[in-house]
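Missing here is one protein chain; the remaining ones are kept as they sit in the complex.
By written order: A and B. Residues from 1 in each chain.
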Amino acid sequence: MLTIDNLHVTYGNVVALRGVSLEVGEGEIVAVIGPNGAGKSTLLLTAAGLVRPRTGSVAFDGRSVASLQPEALVASGLSLVPEGRHIFGSLSVAENLALGATVRHDRAEIARDVERVLTMFPVLRDRYRQRSGKLSGGEQQMLAIGRAMLARPRLLLLDEPSLGLAPLVVEQVYAAIQELRRSGVTVLVVEQNASRALAAADRTYVLNTGVVRLTGRSDDIRGTPAFEAAYFGVQAGAAG
Amino acid sequence: MEFLQNAIDAISLGAVYALAALGIGLIFSIMRLINFAHGELIMAGGFTLYTLAGQPLLVLILAALIVTAILALGMERIAFRPLRKANPATLLIASFAVSYLVQHTVLLLYGSRAMGVPFLADLSTSLEFGGLRVPRLQLVTIGVTLLLMGGLFAFFRYSRTGLQMRAAAEDFNMARLVGVRANRVIAFAFAISGGLACMVSFYLVAQTGSVSYKMGVSMVLIAFVSSVVGGMGSIVGAALGGFLVGIISVSLQAYLPVDLRPYRDAFVFLIFILFLFWKPEGLMKTRADRERV
Partner (left out) sequence: MLANPALRPLQTAAILILVLLGVALMAALAPPAMQRTVVEAMIKLTVVVGLFVFVGNSGVFSFGHVAFMAVGGYMSAVLTLAPARKETLLDLPGFLEALQLPWPVAMIVVVPAVGLIALAVGWPICRLRGIALPMATFAILIITFVVASNWKEVTGGRQALVGLPRYTGLWVAFGGAALAILAAAIYGVTRHSLLLRCSRENEVAAAATGIDVERERLIAFVISAMIVAAGGVLFSHFIGTITANTFYLDLTFVTLTMLVAGGMRSLTGAFVGVALVSIVSELFRTVERGFSVGNVTIAAPPGLQEIALAAILLAILILRPSGLLGDHEVAFTSSSSGSSPAKPEG
């Protein structure tokens, strides 16, 4: 569904990604984990069309996204929940959700999907008319995911959904991710919280300093020495 | 009585400033562009009235609105779209260039002398309310401004596009990530800004009865100040700032010693500098000075 091939991204003189290739199949949950500064966010921003690669390609449904604007990608079924959530704090919860459905025009269906989000995250129902800037971090994360769901994405990109959240809230967020998958959404999640992501994902990529160091089924790589080495950047005795 | 007279003057002048500041504030909220060339939109409205003088009022108004909207869209397309990722200072310099370019194009076509334009001349008479003389133009200005602001408020509050514009103003990249079409909301903002500028030119032409290629400059400077006072990026703030600056201008005009009255604008800008120390982010704090995604 998403094919990333030999992606190189630079910001000015800073190299963020150096030849990353990655594949996400229909219906999968795939995790990309790695330490701070590994290039994870850049990977997602590039896939969502907000950052342009220097070389390499990103294909969604077999179509190159190189010429597409982020808003066109949303319309074609790819949504990103960026790091830090970026809810529209001055707008109400209701307005944030309504914006999620910007690319759609089927009013009745939108209303049903809003209802679905509110059922999935009941706290949002309680605060439906409130300014979303007043929500707690966890509530904001739920709103951000709910907002993305309203575009009816087929592929959802999540950037650090557990960042700064209490453990209980993290569980709620990941329960929601599992539920999304059951309803047919493919998920690519980026995390620093390695154990949480490994537990949720079918397959995992370990990204470090802009390069994929390790990839495999999450169950196979969890806790292995190769995983430790890839994640912490220690390779064959040479400290990175 | 004199106070009441001054109050009406202040409100009507404030209304005009608010319209001008709204046009600037709207663009800034979405693009972080302080559009100095907004003054030339005002000027273009005036010159449309001059060029078509003699046509029926409705034709004049529609033509001026169309010209200013098209000019605003043209500025965006040619000058500001390629600079969308530039920093606010570069954008401001670019708008300076656009302003200079449009001004001198008009100078080239129409010459530098101010030219008389009869427009809404019947509004120059005054109504009397028990000793209070209120020019009709002031009443119309206040009425039209309130209507327009109500309309704009409803547009932002209840329409889909309005909601998208508010989202884009708060977090442009995130708005794109939910599917808001960047080019569309920016074009909308410019078209509305052009329309607001046109309203200001109606006022200026009706008030002074003339047009000149520099007619927009002093208004745009006041509009700058107003939108900064209100809080760059806040649309409500821009309107508020406009009224506030209008009130201050009229008060200075009324209560400064006669010797100092010619310096009124110097005092306005001095107060503005002092205001910047008190509230550098303006009355309505926004995310304008913070970074994007």
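Following the convention adopted for this analysis, a contact is a pair of C-beta atoms (placed from the backbone, for glycine too) under 8 Å apart; a residue touches a chain by one contact, two chains touch by 3 or more.
Predicted model, so just to flag it, every value in this text is computed and none were measured.
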Chains still shown that are in contact with the chain withheld from the display: B
Contacting the left-out chain in the complete assembly, out of B:A7, B:L52, B:L73 or B:A86: B:A86
Residues of chain B in contact with the chain not shown: 34, 79, 82-83, 86, 88-90, 92-94, 96-98, 100-101, 103-105, 107-108, 112, 217, 221, 224-225, 228, 232, 262-263, 265-266, 269-270, 272-273, 276-277, 280-281, 289
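Convention: only the chains that are shown with their structure count from here on.
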Centre-to-centre distance between chain B and chain A (centres being mean Cα positions), rounded to whole Å: 42
Touching residues on chain A, where the partner in the complex is chain B: 48, 50, 69-71, 74-75, 79-80, 82, 86, 88-91, 95, 98-100, 102-103, 147-148, 151
Footprint of chain A on chain B - complex, ascending: 160, 163-164, 166-167, 170-171, 173-182, 293
